[in-house]
Structures are given as C-alpha cells and as structure tokens.
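This is the structure I want to talk about, given as structure tokens.
Of the protein chains in this complex, all but one are displayed in their positions.
In this document, chain identifiers A, B, C, D and E correspond to the written order of the chains, with residue numbering beginning at 1 in each.
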C-alpha cells in the first residue's frame, strides 16, 4: 500500500487534522504532520520562507510527499533531499484543473497572496488557463464553517466574472469545503491536497521519482553554522 | 474498482494489445480497444483527422477514457461527448514529467510529427520544460524489439544535447520500452499510456469530470448527412 | 485567371451560396462548394472534427483553396494533401486585421466557440492584437437580416470595451453583413472569406504553395478500414 | 486598376529599379520611387531612423504603399499620414511565409541587423515560426549576381540547420534572386517586395485601409522648426 | 563629477527647463538641452520619427545621455553613435518600478500613445509588471498646475482599478508632479527623467557603456543626400 506523507507547513495542529482527513478520502495510507518549528500560518513571503526549514525536516519515512500549503513553499529544496517524489498542492490543483477544463479561477484567502498564485500559475504553465485569482480576505486560521458560504459565493462570482470553467481552492484549509461548494456551483471544484495525494500515488505506481540529473541532484555537503547547524548534510 | 478504457486510435490490433498490457501494469481494471474505422497508424495530420471519428464511437461504458496516440487526436471533441473524464497521453506524459523534473526531452517516431509535439507542449503549458523533440525516423508499426536500442540511444543523446532531466516517450507504441530504457539511462522515463491511466484514475477518485460550462458543453444537436449520418446526436 | 475554390465545411447549401457571393465580390473566378457528408453547421469541437473528412474530399481542381469556417477545421490535414495552397478564414481575417490596425475584436456566434477563437489567435501570432472575442449567442444558421443589427451593435460595444481598432467577423455566415457594419461603425470590418480569397490569389501570383519539407509532406500511405476505407491514399 | 507605390527608403536609384521590376512581376500598376533625402543604404538603426523623413514625403498619389526595406522603417508613422494602406516588406514576407509553412528562416545581409529581424518577427507574431536569421555579411549595395550563390547556399544551410520549411529573403535587394534560389532549394522562397505588393492589392480589393481609431489617428498638428520645418502638418 | 546630458526631444524650451530642474534634484552635474529642429511636442509616431534627427545631433560632450520623452524615440540609433551610455526615460522608469513593486500602472497624456507604452513595456520585459496604461487626454504642452490634480486622481484610480503597487509617470512633462502625487497616494511614484539620470550615473560609476558587439556597433559610413546630407558620418 502506497504511503503518502502530507506535510502541513504551518504549526497549527487543527489544520493538520483537517488536511489529513481530506487526504484520507482519496487515498488508503496517509500520514499528516506539521513541523516542530515555524509560523502558525502562512500569509506572507516572510512566513513562507520561515516555513521551509520545518518542511525540510519531514521528508523521510514515506513513499511520496505532499507540501500542503498553496504557495508550494520549499518545493525545489524538498525535491533535492526527499527520498521519494514531492508534490505541491498548488501544482497538483492547477494541473488537475487543466484535465477537466480549459480555464479555472482560484479562490484564496488574503489579497496579498494573489500575486503568489499567479507566479505559481506561470511556473506550472497555467498562466493562460488561470483566468482570475480572487481573495476572500479571511485569514487562514479563520476558515471555519461560517467562512464556507463566503468562499462558495466568491467561487460563483469568480466563474461568472472570469468566464472560467472550474474552481481551484487556493488554501489547504479550504479542503473541507470541496464537496459542499461543488454541490452549490455547476463546475468542478479542486482541492489541492486531494489532488496532490492522488498524483503522489500515481508517481509511485509509475515507479517515478525526482530526477537526479541537473537541478535536483543531491546538494553538495558543506558546513552549516549557528541556529541552523543541525541542517548540515554530512 | 475504477474502469479505464484505453482507446488506441489506430486500427492495428497488435498495438492495442501492447498498449493494454502496459496500462494493466499500473491499473486494476483496464479495457483496451481500437475503433472499427480509420487508419492503420497515425503519422500525419491527415491520419490524425481521420482517426477522430473512430475515437468518438468509443467514449462510453467506462469511468474514464484515455486516447492512446501521442498527438492527442480528438481530445476536445471527446471531452464534449464522453460520459467521464478523457485524458490524452501526450497531455499526461508532459504533466507527469514536470512533477519529477524541471525539463524533459521527447523521443518520437517520424520527424514530420516533431512540430505536433511542440504544439502540444505549448498547449499543455510545457513549452519551457520541453527542451527538445527528437525523431528516430522509425514508423509506428515498426517499433519492435530491434527498434528499442535505437530509441534508447536517442533518449541518451537527447538528455545530453538538451541538458534535460527526463525522457517522454512520444508514441504509444513505445510503452513496452519504458522499463528497459529507464534501466539504461539515469533519468525518469515516462510512458504516456501509463501516465494517462493513473491520471484518469485520479480524476475518478477526486469525483471530477469535464466541466460542462463553456467550451466542453454538450454539442447542440443538428442534422448529419452522407457517410457520417450515423454521428448525428439526437 | 486564378481559380479559388471556397469550401464551406458544413452541408447547408444556403450558406454556401452566401459565402460564394461574398467571395465573388473580390475575386474573378470562385467556386463555392459544400461536402457530401457531415454536420449542417459547426458549433462544437464535435461538429468541427466531423466536418474534416468532408473537407478532405474537396481539395482538388483549383489553383488554391479556402476553408470557410472560422474554426479553420482540418487546415493542417488539408495542407498535406491539397494540390495548391490552402487558407483558413480565421487565419486570413486575423492576418489582414493586423495590416490595418494594432488591435482587433472578434464578434462570433455562440459563447462556446470563444476559446477556439483565442486558440487560433494564438496559433496565428495574434494573441496580443486580439483584444476580445464576443459572442452574440445566435446559432450559425439563424444569421439572417434581423441578426445583422445584433451583430453590428456587438461590434460597436466590442470596439469600445476592448479599446480595439478593427472588427473581425467570427463566422463565414456573417460575410453578407460586412459592408453594412462597416457603414455603421468607424473602423475596418474584416470578413474572413473575402480576406482568404484575396490571400489565396496572392499566393498563386507569388507562385507559392505549401512547403513539402517537414510537417506538411505528403502523408505516408497505409490501409484505411471500415466506414473511412475510401480515404485511403494509395 | 489598383495603383501600388513602392517606396525604396534608400536613395540608390539602381536598387529602386530592381525593386520596381520585381514588383511588376506580380502586379499590374506599380510605381517605384526613392526619396530625395537620406542614406544611400540602410544598415544600422542610424540609417533607418534617417530614412524615415524621406519615406514620409512619398505617401500620396496611389491606392496603397509598400515600404521596401526589411527593417520596415517608419511603418507606424507612415500609417498615421498615408492616404491608403501601408505594408512593410518584412511584415508581408513573414505573414506570407506562415501561410505556406509552419516555420521559416530569414537570410539577410549584415550580422548587425539580425536582432532587428527578430524584433520584427516578434512584432508580427512570428517569433515561434521564425527559426533562424542568418547573415551573409554582404552589404546591401553589393548584392550583385556573384552574391546570389552565397545567398542561395546560406538559404540551404539555414533550412537544414534550423529544421525550417521556407526561406524569407531579408533584404529588398535580394528580390531578383527569388526564382533562382527557389529553383535550387526544395522550399518556398519569399521576397518581401512581391509579397507586400500582393497584400497591398488585397487590402484595396477588400476596401480596407488603416484604422483611424486609436494609435493610427491623424497626428495632432503643431509647429515644426529648423531643418524639419517643412514637415509641419497644417 | 559625472556629467549627464538630458535631451528633451521636442523643441519647447519651457519643458526643457522643467526637465532640467527635475534632473538636478537627483544629480550634481546635469545639462538639459532641446534640439534645433523638429516638433514642438511628441504625440504621434509621426512626431516621434521626426524628433529623432534632432536627438542624433546632441549625443556628444557628456559622460552619459538621457532621452527625455516617454516613447524613448531614437534610443537604438542613439546607442550606435553616442560617446557614452544612453538611457530612455520609459526604460528607466519601468526598470526602477520593478525594483520597488511587483506591478505598476502608467499614467500618460493622450490615449493614442497608450499602445506605445505597452510596446515599450514589452521591449523592457515589463509586460507582466505593467498592469495598465491610463490616459488623461491632456496634451503634453498643457501639463500645468491645473493638470496636476487630474493626473493625481488618475493615478489613484489606476492603482485601484489595476490592483497595482506603483505609478510610473508616462511623460517627461509630468516630472514636476512627482512629489505632490507621491504625497497624495500611498505608493511609489516614478518620474522617468529622475530615474534615468540616476541610472546614467550608475553606468558611468560601473565604467559601463553600450556594447559595440553586434547590434550597436558603429554604423557603416555611406553617402547621405538632400536635406539630411549633414547627417553623413565620415
């Protein structure tokens, strides 16, 4: 049975629980973890940068890894050191969206992350398929049941305004909304966590892992000092 | 158990057998078919256009569909009328390649199809990740055991020349080579058929199918006449 | 005298008449035909795919050929087998629009074809010049005199909203509107059929036809079976 | 009978003769002129900039205008003030090349103009179709019969090296070579002057001229002083 | 002390004064000039083309040169012949904007120049960072104190509508507004003249000037005749 480890890059255990239970709906063997260091939520480049060390401590013990934050923090670094394939949830959600539509809209949390979503759309070759990124201005840790309606309405507006055909949920914390939003709107709704977990399983079935040629070769060892001395690779 | 129907768009039964057995290595319930009409192999725009009617007759009776020709013929039309998600093998292979590398090379059959591969790379947002498309100049139906070595060497040359990190096999008929080429070269080798089958299963697990908003809505019914009268949708 | 054959890819004779008479306004020797098989109108990828076999039966007997449907169906396949140059009407209209303006808007029939127009704009290098594609939601075969006003108003709105400088008519069936819309709005109005016919004549004057190097070389012969056996090239 | 005026932007009368006779091979009523001021040949941005005033004095008295230098100098300014459509020869050659091939190579004079050709390819939406720009390092005014063989060989090498399907001649002074090079190589050869003349005629037949909305509206009148006082528009 | 010569390409002395005094706020040794020939203001391609000869007469006697018109007229030609680095103000403003924001809006004078600003954004690699170009429809020479409020309000609207983070002033004549607009809106405001002057100084400090390899090599000498005979380079 394929073992997928889902890493919630922030340190909020409640969110890790939700992410884990979403992931288990589509895969048999899932472990959901959050690192022992870093920010309680990820809402800035600053948070994202400081979530990466924690992520890098968790890339062992499974067949494949999912980074469960829509900014896909640390994805490149993770690919260099993980002992199996690594998938980001923005990456997964955007690829999957293009398999069921010609165009999608992203609904996300804070407006300040909108450009980050566009940057990722461009990195993943989706800058044409992505037609809009819409912020509900609800912080990650406030994505409770009340927020569901706000997000669902934003999704509906986004489809209409962008003339798009599918919705990508732009935060791991929105995963629990997937079914209900899909029920309310007439379009595919994609949760990056679930999408990433199924793609991670696919890679394992295909016996594929990160290429060690070129960019993702193992990092050259060297001294690390100070607070981060423990990250030295021997 | 998820049922994936793999459609070989040409009418060569031997090739359908090979495709089916590759697909079954990564999925539990696969049906492999070829249509009752059309060309014996697909090596031109002419062949590709005339393979589409046959494909359109096969899009029923399964949970998801794979079009097993690297030109992804008829993918848009198929999405309009199939009763489940449809994946092309070029589409699948290219997306999967980007999950395990930053760059890939395609090895394909005839030089005349090279531009088609580039067109698809662009459509799937892989025009930067795709670093080269290389033709072995062996026709589709001659892809036997002897051809394996030619393709393997071409793959090795392609990685070197393009500075790329993974190989995409540019023909469904190369699927049986995957393991052996992967053994010979130090890089991921991706067979579109296997990749597509696992993505098709992923979509079904995610309860996603083609959006009916916009481009892929069901076609408006209308009279069809002459040889193609049977394609009329009532 | 240069002989241009204009192929209406749908089977509606009335529309073929209109197309023919538009074409004759700008060229001396025009034949307008519609194939003996296929859909009565083209309003989906499904229709478009199934219009191609009919088109492929008509590519002989003239100096140059025009495919008179704004989706440019079968253009690549046609170029492989025609005995003279082949021009699509979207291709022609978009190229011509860039010769008299920096930017244009397309007015088309059904919203579901909007993305197709964008895809073609991109293929023809006009993705920056094309500023908007606007659907009047009138089916192809309902483009009568009453529809003219709707299309003319849409054209005016499009120019304003897109800040564009010219109008491209996005359906062969709108050709009869060209002069009247041009009279009503203060901008060039381009009918693809007329544009394509003059470009086809240009190519003949320049003694140019489709290159047989690379992508458009003659298709390799092979068996065709079933309903499509007649398409086999010996 | 449509009257096309072909403007050779340099002051070399011999070259104007050649350009005129090429143009007359494909059109019935052609006038070929060169301005009364400016450089003897155009081989730098400096030359190009200083060719423009001369061009601007010639935009009257015909149905359509062709600017016969492959840098398309002054095209935008000319469109603002000409009393009919204006076509550049790089513009015409590149558009026409895409109608008979998927890809082309440009053969040009001096290496220092290579980037200019790429800039124009991008402006005209041909940055993908253009696969290479190759300089023969022969100055414009030395393009005599002896130079023909050098250019023909360069064309052949370019097709091979770029994997392209057609040749665009990158200088108005190469027009007299067209037939001979086409005879020697197995691919379409496009002379921008001839291509532009047929496109200019096409626009007149289509009753189209430069849009006066937006960018190409008539320039606002204002004082001009010094050496250029004569260019003031009242 | 680094000497920067700022060339106002139009012949209006008042505007040259303003430009010079803006430039002197950020640099110690500035000369501001306007040429002895050409248009009183630049508001069309025609004006722009005819401003270039005048610019080309001024490229001597300093360490670096700034072309102070937002269309960056003659920049390529100037780089070929100047005896030091040359910077355009659109070029400078756009580069600087990307150093303090992810996105900017341009506020400019007449709507007919909007496309020119987009063309430059593309040339300078800012087509993604530039989110909007907005015209106040005030002619260059009417940019007085009263116009300041119109431009300031347009800037505010632009930031809001485009969701952008900085303002680029799209005309050298707006330089005197910089501080006041920056005071009114909560975002960086960039005057191209000041930006260009500091970049020009930077290049001199870095001991860098225009590369003479390839495109900007010195123009080959040749005869010039007529009104422009004086521009001949011996």
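Note that in this section a contact is a pair of C-beta atoms (placed from the backbone, for glycine too) under 8 Å apart; a residue touches a chain by one contact, two chains touch by 3 or more.
Just so it is clear, the structure is predicted and the values come from calculations on it, not from any experiment.
Between the chain not shown and the residues E:62, E:90 or E:129, the one that touches is E:129.
Within the set E:69, E:176, E:190 or E:227, the residue that contacts the chain not displayed is E:190. In the full complex, the hidden chain is touched by chain A at residues 11, 35-41, 43-50, 52-54, 56, 74, 76-77, 79-81, 110-112, 114-116, 139, 214-217, 219-220, 222-231, 233. For chain E, the residues in touch with the chain missing from this view are 26-27, 85, 87, 91, 95-96, 98-103, 124-129, 159, 163-166, 182, 186-188, 190, 194-195, 198-199, 201-203, 205-216.
The rule we apply is simple: only the chains that are shown with their structure count from here on.
Matching the C-alpha atoms of chain A with those of chain E calls for a turn of 120 degrees, to the nearest 5. Inter-chain spacing, taken between the CA centroids of chain A and chain D, is 52 Å.
With each centre defined as the average position of its C-alpha atoms, the distance from chain C to chain E rounds to 43 Å.
Mean C-alpha position of chain D lies 29 Å from that of chain E.
Among the residues of chain D, those touching two or more other chains are numbered 102-103, 163, 214-216.
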